[in-house]
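Shown here: the complex without one of its protein chains, the others still in place.
Take a look at chain A:
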Amino acid sequence: MPGTILSEPGVGTVCARCSSADADLDVRTERLCRVCFIKYVSTKILKRLEAKGVRGAYDDASKKLLLPLSLGVSSLALLHVLDRHLQVQRQKSGRVSYSIHVLFIDQSAFSFQRESESALERVRLRFPMHSFSVVTLDEVLDYESPPLEGILMANQALDKNCTLSRPDKLKALLSALPSPTSRLDIVNILRGRLIAVFAEIHGCSFIAFGDSTTRLAERTLAETAKGRGGSLPWLTSDSMTSEGLKINYPMRDLLKRELILYVTITEPSLEPLLVDDDVLDNVPVSSKDTTIDGLMSQYFASVEQNYPSIVANVVRTSGKLVAPTLRSDSIPCGMCRLPVELASKAWAGDQGSLPTSSLEQSKEASGNGPLCYGCTRSVDTA
């Protein structure tokens, strides 16, 4: 099967690229040796970054790239490739063309996330060249005021006079949301906002996300299913944050299983640094805990097995969608900061599905302007 180590490499199978070493890896349609496979992965990533002007003139260490690390396969592989890239630059010329700031967001108090402290420490030791930050998810409340109070009050979850600590406030918000799907959705939105704000505060000019092809395909269909189809150009393609920072997906041409292979065969192996934080890969015990993101993750895990090109095709397709040029007076969503109104005037799908009273309340109370369709869906508690 492609994306695996061949258990019995055929006698005389030479690498399709270098034609000299023995090939023991099955990659898409080719058989490669380990050296060429590692080159294959890093070239795909660096080409993407170069196209977006991240690699450029040497000696521009002020050009800072923010790398949000989840300690999953993809973001670790990305960190590893970029670290090697910078090391080679430094050896060759003593200078680097950009610097990396690694950001880990601790959301263990708010959603499923495995213990990560020790793994994080190992990552720091392994990649000492870069600056590291760890922030907790509730810090987002210092910078952003998502329409929390409104939503909470609409649900009587919050007394007007009651003052909660920051983490408790976030916990209260999340527990007021109607379903695991909504909670995961809003956690991801807040995480994205925190990353964007952090990048701006720390003077980063780029954010490089580790999402693989597979992950982006999952997101394409999951966001579609959550009513966020109109936001796809901002959620799955190279784009800009509302602060004007560039967002990059340099791993968009690599399948998840290729990245798994990468972290396995890298020497020394990256496996001890991994924290299997992927909630989505664990099928929940109760169907009540199933989320839309989890469902899509399972779906593409099976599609990737047999039809990897279809996975890539989904990503290519959503990549062709063009973000509309926004009117200067368009108001961003109070939650995700993406544009609000897109649907045609003929949209009549809301009948009977959104008893809007609680929502109207929340909008008024938040003073944050309207919510987009997807966010409305997720905070709608009726």
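Just so we're on the same page, a contact is a pair of C-beta atoms (placed from the backbone, for glycine too) under 8 Å apart; a residue touches a chain by one contact, two chains touch by 3 or more; residues count from 1.
Throughout what follows, contacts and distances are computed from a predicted model.
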Per UniProt record, name of the chain withheld from view ["Cytoplasmic tRNA 2-thiolation protein 1", "Peptidase S26 domain-containing protein", "Eukaryotic translation initiation factor 3 subunit K" or "Conserved oligomeric Golgi complex subunit 4"]: "Cytoplasmic tRNA 2-thiolation protein 1"
Candidates A:Ser133, A:Ser269, A:Asn313 or A:Ser330 - the one touching the absent chain: A:Asn313
Interface with the undisplayed chain - residues on chain A: 28-29, 179, 181, 220-221, 223-230, 232-233, 287, 290-292, 295, 299, 306-310, 312-314, 316-318, 320-324, 342-344, 346-353, 355, 373-374, 377
